[in-house]
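Left out: one protein chain. Kept in place: all the others.
Moving on to chain A:
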Amino acid sequence: MTTLLSASRLTKQFTGLLAVNEVDVEVSAGSVHGIIGPNGAGKTTLFNLISGLLPLTSGTLTLDGRDVTSAPPYQRTRLGVARTFQNIRMFSDMTVVENVMTGMHTRLKSSGVASLLRLPGFRREERAARDKAMELLAFVSLADKARVRSGDLSYGDQRRLEIARALAGDPRLLLLDEPAAGMNPTETRDLGTLLRQVAKRDITLLLVEHNMGFVMDLCDRITVLNFGRKIAEGGPREVRDNPAVIEAYLGTKVAARLAKAHGA
(Lines give C-alpha, C1' and ligand atoms only; values in the text may rest on other atoms or scores of the structure.)
Protein backbone atom coordinates (compact mmCIF):
# COMPACT_ATOMS: atom_id res chain seq x y z
CA MET A 1 0.00 0.00 0.00
CA THR A 2 1.27 3.47 -0.82
CA THR A 3 1.70 6.09 1.87
CA LEU A 4 -0.55 9.11 1.51
CA LEU A 5 0.51 11.09 4.54
CA SER A 6 3.84 10.77 6.20
CA ALA A 7 4.72 12.66 9.36
CA SER A 8 8.22 12.33 10.65
CA ARG A 9 9.45 13.43 14.08
CA LEU A 10 6.53 15.87 14.22
CA THR A 11 6.90 18.19 17.19
CA LYS A 12 4.83 21.04 18.59
CA GLN A 13 5.99 22.94 21.62
CA PHE A 14 3.71 25.36 23.42
CA THR A 15 5.44 27.46 26.04
CA GLY A 16 6.81 24.85 28.40
CA LEU A 17 4.71 22.00 27.01
CA LEU A 18 5.53 19.48 24.31
CA ALA A 19 2.02 18.86 23.04
CA VAL A 20 3.30 16.67 20.22
CA ASN A 21 6.72 15.15 20.73
CA GLU A 22 8.65 13.58 17.82
CA VAL A 23 5.68 11.66 16.50
CA ASP A 24 6.04 9.49 13.38
CA VAL A 25 2.85 8.54 11.58
CA GLU A 26 2.38 6.93 8.18
CA VAL A 27 -1.14 6.88 6.80
CA SER A 28 -1.68 4.45 3.94
CA ALA A 29 -3.80 5.53 1.00
CA GLY A 30 -7.26 4.04 1.26
CA SER A 31 -7.01 3.13 4.94
CA VAL A 32 -9.01 4.17 7.96
CA HIS A 33 -6.41 5.21 10.51
CA GLY A 34 -7.31 5.96 14.11
CA ILE A 35 -5.55 8.21 16.59
CA ILE A 36 -6.41 7.52 20.21
CA GLY A 37 -5.09 8.62 23.56
CA PRO A 38 -6.25 10.09 26.86
CA ASN A 39 -7.40 13.72 27.18
CA GLY A 40 -4.61 16.15 26.46
CA ALA A 41 -2.52 13.53 24.67
CA GLY A 42 -1.99 15.84 21.69
CA LYS A 43 -4.46 14.41 19.17
CA THR A 44 -6.10 17.69 18.20
CA THR A 45 -2.73 19.40 18.11
CA LEU A 46 -1.52 16.70 15.72
CA PHE A 47 -4.53 17.45 13.47
CA ASN A 48 -3.75 21.17 13.64
CA LEU A 49 -0.22 20.46 12.48
CA ILE A 50 -1.40 18.27 9.62
CA SER A 51 -4.02 20.76 8.42
CA GLY A 52 -1.64 23.69 8.81
CA LEU A 53 -3.62 25.57 11.44
CA LEU A 54 -0.54 25.61 13.67
CA PRO A 55 3.06 25.95 12.53
CA LEU A 56 5.15 23.02 13.70
CA THR A 57 8.19 23.37 15.90
CA SER A 58 10.16 20.70 14.07
CA GLY A 59 9.69 17.63 11.93
CA THR A 60 8.54 17.09 8.37
CA LEU A 61 5.25 16.37 6.74
CA THR A 62 4.74 14.97 3.26
CA LEU A 63 1.52 14.41 1.40
CA ASP A 64 1.72 11.91 -1.42
CA GLY A 65 5.49 12.40 -1.52
CA ARG A 66 5.21 16.18 -1.66
CA ASP A 67 6.72 18.21 1.17
CA VAL A 68 4.02 20.30 2.83
CA THR A 69 5.85 21.01 6.09
CA SER A 70 5.44 24.75 5.79
CA ALA A 71 2.56 25.00 3.32
CA PRO A 72 -0.29 27.30 4.40
CA PRO A 73 -3.69 25.66 5.03
CA TYR A 74 -5.22 26.66 1.69
CA GLN A 75 -2.45 24.87 -0.23
CA ARG A 76 -2.97 21.68 1.76
CA THR A 77 -6.67 21.91 1.04
CA ARG A 78 -5.90 22.22 -2.64
CA LEU A 79 -3.72 19.12 -2.37
CA GLY A 80 -6.61 17.21 -0.85
CA VAL A 81 -6.56 17.59 2.94
CA ALA A 82 -9.90 18.31 4.63
CA ARG A 83 -10.96 18.23 8.24
CA THR A 84 -13.70 18.61 10.80
CA PHE A 85 -13.33 20.13 14.25
CA GLN A 86 -13.73 18.72 17.73
CA ASN A 87 -15.49 21.89 18.86
CA ILE A 88 -17.75 22.34 15.84
CA ARG A 89 -16.74 25.34 13.74
CA MET A 90 -19.25 25.97 11.00
CA PHE A 91 -20.11 29.34 9.54
CA SER A 92 -23.21 29.56 11.66
CA ASP A 93 -24.87 32.55 9.95
CA MET A 94 -24.73 30.84 6.57
CA THR A 95 -27.37 28.39 5.47
CA VAL A 96 -26.52 24.72 5.46
CA VAL A 97 -26.10 24.57 1.68
CA GLU A 98 -23.93 27.72 1.68
CA ASN A 99 -21.63 26.10 4.22
CA VAL A 100 -21.15 23.12 1.95
CA MET A 101 -20.57 25.37 -1.07
CA THR A 102 -17.92 27.27 0.89
CA GLY A 103 -16.13 23.95 1.24
CA MET A 104 -15.87 23.81 -2.57
CA HIS A 105 -13.80 26.97 -2.69
CA THR A 106 -10.71 25.46 -4.26
CA ARG A 107 -12.69 23.46 -6.82
CA LEU A 108 -14.62 26.39 -8.33
CA LYS A 109 -12.77 27.99 -11.21
CA SER A 110 -14.84 31.02 -12.22
CA SER A 111 -12.94 34.30 -11.96
CA GLY A 112 -14.03 37.40 -10.10
CA VAL A 113 -14.77 39.08 -13.43
CA ALA A 114 -16.98 36.19 -14.50
CA SER A 115 -18.98 36.48 -11.30
CA LEU A 116 -19.10 40.27 -11.55
CA LEU A 117 -20.60 40.01 -15.03
CA ARG A 118 -22.57 36.88 -14.17
CA LEU A 119 -21.33 35.18 -17.31
CA PRO A 120 -23.07 31.98 -18.43
CA GLY A 121 -20.07 29.87 -17.44
CA PHE A 122 -20.17 31.26 -13.93
CA ARG A 123 -23.89 30.62 -13.55
CA ARG A 124 -23.52 27.09 -14.83
CA GLU A 125 -20.71 26.42 -12.36
CA GLU A 126 -22.70 27.86 -9.45
CA ARG A 127 -25.71 25.73 -10.30
CA ALA A 128 -23.54 22.63 -10.58
CA ALA A 129 -21.96 23.51 -7.24
CA ARG A 130 -25.36 23.87 -5.63
CA ASP A 131 -26.48 20.53 -7.07
CA LYS A 132 -23.34 18.84 -5.80
CA ALA A 133 -23.86 20.42 -2.38
CA MET A 134 -27.41 19.06 -2.34
CA GLU A 135 -26.12 15.58 -3.18
CA LEU A 136 -23.65 15.76 -0.33
CA LEU A 137 -26.40 16.92 2.02
CA ALA A 138 -28.52 13.98 0.93
CA PHE A 139 -25.52 11.74 1.58
CA VAL A 140 -25.31 12.94 5.21
CA SER A 141 -29.14 13.01 5.54
CA LEU A 142 -29.47 16.77 5.74
CA ALA A 143 -31.15 17.45 2.38
CA ASP A 144 -34.35 18.72 3.98
CA LYS A 145 -32.41 21.29 6.02
CA ALA A 146 -30.48 22.87 3.13
CA ARG A 147 -31.91 26.35 3.66
CA VAL A 148 -31.79 26.35 7.45
CA ARG A 149 -29.36 28.67 9.22
CA SER A 150 -26.49 26.38 10.18
CA GLY A 151 -26.29 27.70 13.72
CA ASP A 152 -29.87 26.53 14.29
CA LEU A 153 -29.10 22.87 13.57
CA SER A 154 -29.03 20.27 16.31
CA TYR A 155 -25.67 19.10 17.56
CA GLY A 156 -25.62 15.84 15.62
CA ASP A 157 -26.75 17.62 12.45
CA GLN A 158 -23.94 20.15 12.86
CA ARG A 159 -21.40 17.33 13.08
CA ARG A 160 -22.71 15.79 9.88
CA LEU A 161 -22.79 19.19 8.16
CA GLU A 162 -19.10 19.57 8.96
CA ILE A 163 -18.46 16.24 7.27
CA ALA A 164 -20.42 17.30 4.18
CA ARG A 165 -18.54 20.60 4.05
CA ALA A 166 -15.22 18.78 4.31
CA LEU A 167 -16.22 16.34 1.56
CA ALA A 168 -17.22 19.23 -0.70
CA GLY A 169 -13.58 19.96 -1.51
CA ASP A 170 -13.09 16.45 -2.94
CA PRO A 171 -10.43 15.55 -0.38
CA ARG A 172 -8.13 12.55 -0.55
CA LEU A 173 -7.45 12.68 3.18
CA LEU A 174 -10.20 13.51 5.64
CA LEU A 175 -9.31 14.29 9.25
CA LEU A 176 -12.17 13.73 11.67
CA ASP A 177 -11.72 15.05 15.21
CA GLU A 178 -14.11 13.17 17.50
CA PRO A 179 -16.99 12.95 15.02
CA ALA A 180 -19.11 10.85 17.40
CA ALA A 181 -18.74 13.16 20.39
CA GLY A 182 -22.12 14.03 21.85
CA MET A 183 -23.99 11.56 19.66
CA ASN A 184 -26.39 8.97 21.04
CA PRO A 185 -25.82 5.25 20.22
CA THR A 186 -28.16 5.30 17.20
CA GLU A 187 -26.53 8.41 15.74
CA THR A 188 -23.11 6.87 16.37
CA ARG A 189 -24.07 3.69 14.53
CA ASP A 190 -25.36 5.74 11.57
CA LEU A 191 -22.15 7.75 11.61
CA GLY A 192 -20.14 4.51 11.38
CA THR A 193 -22.16 3.47 8.34
CA LEU A 194 -21.66 6.91 6.80
CA LEU A 195 -17.90 6.88 7.33
CA ARG A 196 -17.62 3.41 5.80
CA GLN A 197 -19.34 4.79 2.71
CA VAL A 198 -16.93 7.73 2.66
CA ALA A 199 -14.02 5.31 2.81
CA LYS A 200 -15.48 3.49 -0.20
CA ARG A 201 -15.23 6.73 -2.17
CA ASP A 202 -11.45 6.37 -2.13
CA ILE A 203 -11.04 8.86 0.68
CA THR A 204 -8.47 8.06 3.33
CA LEU A 205 -9.71 8.68 6.85
CA LEU A 206 -7.68 9.81 9.82
CA LEU A 207 -9.91 9.60 12.85
CA VAL A 208 -9.61 10.81 16.44
CA GLU A 209 -12.24 9.29 18.69
CA HIS A 210 -12.74 8.40 22.33
CA ASN A 211 -15.47 5.85 21.68
CA MET A 212 -13.29 2.71 21.65
CA GLY A 213 -15.91 0.39 20.18
CA PHE A 214 -16.37 2.82 17.32
CA VAL A 215 -12.63 3.13 16.66
CA MET A 216 -11.85 -0.59 16.93
CA ASP A 217 -14.72 -1.37 14.62
CA LEU A 218 -13.82 1.13 11.92
CA CYS A 219 -10.04 1.39 11.82
CA ASP A 220 -7.47 -0.67 9.94
CA ARG A 221 -4.65 0.78 11.95
CA ILE A 222 -4.40 2.76 15.17
CA THR A 223 -1.78 5.08 16.60
CA VAL A 224 -1.81 5.71 20.33
CA LEU A 225 -0.57 8.99 21.81
CA ASN A 226 0.10 9.81 25.44
CA PHE A 227 1.61 13.05 26.70
CA GLY A 228 2.48 13.99 23.13
CA ARG A 229 4.42 10.81 22.42
CA LYS A 230 3.50 7.86 20.29
CA ILE A 231 3.32 4.89 22.65
CA ALA A 232 1.89 2.21 20.40
CA GLU A 233 0.76 1.48 16.89
CA GLY A 234 -0.80 -1.43 15.06
CA GLY A 235 -4.06 -3.13 14.19
CA PRO A 236 -7.04 -2.74 16.55
CA ARG A 237 -6.49 -6.05 18.34
CA GLU A 238 -2.77 -5.48 18.73
CA VAL A 239 -3.30 -2.05 20.21
CA ARG A 240 -6.06 -3.15 22.55
CA ASP A 241 -3.86 -5.81 24.11
CA ASN A 242 -0.78 -3.61 24.35
CA PRO A 243 0.15 -3.16 28.06
CA ALA A 244 1.46 0.37 27.46
CA VAL A 245 -1.92 1.37 26.06
CA ILE A 246 -3.85 -0.17 28.91
CA GLU A 247 -1.55 1.62 31.31
CA ALA A 248 -2.02 4.96 29.58
CA TYR A 249 -5.77 4.66 29.83
CA LEU A 250 -6.16 3.01 33.22
CA GLY A 251 -3.10 4.15 35.13
CA THR A 252 -0.15 2.05 36.29
CA LYS A 253 -1.77 0.40 39.29
CA VAL A 254 -4.80 -0.95 37.50
CA ALA A 255 -2.63 -2.12 34.64
CA ALA A 256 -0.34 -3.99 37.02
CA ARG A 257 -3.29 -5.63 38.72
CA LEU A 258 -4.73 -6.64 35.34
CA ALA A 259 -1.40 -8.13 34.30
CA LYS A 260 -1.24 -10.07 37.57
CA ALA A 261 -4.75 -11.37 37.15
CA HIS A 262 -3.88 -12.53 33.64
CA GLY A 263 -0.68 -14.16 34.87
CA ALA A 264 -2.44 -15.98 37.67
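By definition in this document, a contact is a pair of C-beta atoms (placed from the backbone, for glycine too) under 8 Å apart; a residue touches a chain by one contact, two chains touch by 3 or more; residues count from 1.
Criterion: contacts and distances are computed from a predicted model.
Enquirer: Considering the UniProt annotation of the chain absent from this complex, which name among "Cytochrome ubiquinol oxidase subunit II", "Transketolase C-terminal domain-containing protein", "Branched-chain amino acid ABC transporter permease" or "Carbon-phosphorus lyase complex subunit PhnJ" applies?
Expert: In UniProt, the chain that is not shown appears as "Branched-chain amino acid ABC transporter permease".
Enquirer: Decide which residue listed in A:9, A:89, A:201 or A:237 touches the omitted chain of the complex.
Expert: Only one of A:9, A:89, A:201 or A:237 touches the chain omitted from view, namely A:89.
Enquirer: Which residues does chain A use to touch the chain missing from this display?
Expert: Contact residues on chain A toward the absent chain are 51-53, 72-74, 77-78, 82-83, 85, 89, 91-95, 97-98, 101-106, 108, 110, 112, 115-118, 122-123, 126-127, 129-130, 133, 165, 169.
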